[in-house]
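With one protein chain removed, the remaining protein chains of the complex are shown where they sit.
Showing chain A:
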Amino acid sequence: MPPPPALPTPPADDAAFHDALLSDDPELLYDRAPCGYLSTTPDGVVVRVNETFLSWTGHRREDLVGRRRFVDLLPVGGRIYHETHYAPTLLMQGTAREIALEIVCADGRRLPVLVNSVLDRDDDGKPRVIRTVVFDATERRRYEQEVLAAKRRAEESEARALQLAQTLQQTLIPPTPPHIPGLDVAAAYRPAGDGRHVGGDFYDVFQVAPDDWVLVLGDVQGKGAEAAAVTALARYTVRAASVDHDAPSDVLHTLDAVLHLADTDRFCTAVVVRLRRTEGTWRATVACGGHPLPLLRRAGAAPVLVGEHGPLLGVLPGATFTDTDVPLGPGDALVLFTDGVTEGRRRAGFYGAERLLHVVDEHRGSAADVTGALLADVMAYQSGVARDDIAVVAVAVE
């Protein structure tokens, strides 16, 4: 094997250079290479093997050459991998690189290795010989196993975090609203993105006294654990305040004060509806704090906004809120929604009020009919990816 011609000529008196060059003839270059080196037939039968491989594995040349296939030197799991991945890749691509395997040594010990192979073909393209180099990867494999274990732990804790987020979400957005005799209540919710973060939207429907219920839908700025803490605070404040305060405006006032006192910069919007039945007739009282006004859809009429705008909660000092009384007859419905509906985005613009009014007008079946249709339409508008949390609650008089 002549040396490559492009090498610079060493000084004639460099004895060490000449010594190294002369003592590394092709035979030694092969046998004492710092890697195992095997040649096999296309079927894998060993035809040549170097000293390094033999000394690493303890196999004797006469036991391998002409007798064993490369795959025979692998443990069973590795053989399956060889047959289903390694050999097909080599036959198809002519080369297979950085394959992690273990070689079973003569004494049964296993040597972790990284393997590169090339398949040589003759002029007609027929496979002729496979050349394989084997690198000792003992230390590297140990390290990789640590990395792999760390990756597994990370995946497990991510799964736990996701589960925690979803559990938390369900306490803020109950999957099914309670049954209120005489009213049809439904809710639909879709968190932003892939649902891995707890959203800031919340709703609640709860009873204060017989024929006296509170419905609240709100939106805390931001998302994630910190927003969830504020969301929980807001949700339970509305519950507690509703016990002593009949007027939704007073409930919002209390919530506003609580958010001012809380150790957070996050603000909140909410719409609170008190639903009371007297002498068989339902009456709703609506108050808003920084939240989109709900829709009132009377039987036989187009939906209209109802209530009066109020300030954001937890932002301005001395905020006041206004109650609006709405008598509800059979077939009348209130539809509450968060800004994830109207501000649903796509390149051309926002989902907007017009589409919202149209869907609410068109779907006059059950409460679930209108919440489901609205969620589906907003999602379709955004090509199936919610930019923001979307929450819709509908209550209709039966």
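We take it that a contact is a pair of C-beta atoms (placed from the backbone, for glycine too) under 8 Å apart; a residue touches a chain by one contact, two chains touch by 3 or more; residues count from 1.
In this section, contacts and distances are computed from a predicted model.
Only one of "Sigma factor sigB regulation protein rsbQ", "Simple sugar transport system permease protein", "tRNA modification GTPase MnmE" or "ABC transporter ATP-binding protein" fits the UniProt record of the hidden chain, and that name is "Sigma factor sigB regulation protein rsbQ". Touching the missing chain, out of A:G36, A:G78, A:P177 or A:P294, is residue A:G78. Only one of A:V147, A:V304, A:A353 or A:A380 touches the absent chain when the whole complex is considered: A:V147. Here one chain is not drawn; of A:V65, A:C105 or A:V118, the residue touching it is A:V118.
Here one chain is not drawn; of A:V46, A:L64 or A:A87, the residue touching it is A:A87. Although one chain is not displayed, its contacts with chain A can still be listed: residues 42-44, 69, 71, 75-81, 83-85, 87-89, 91-95, 97-101, 114, 118-119, 121, 123-126, 141, 144-145, 147-148.
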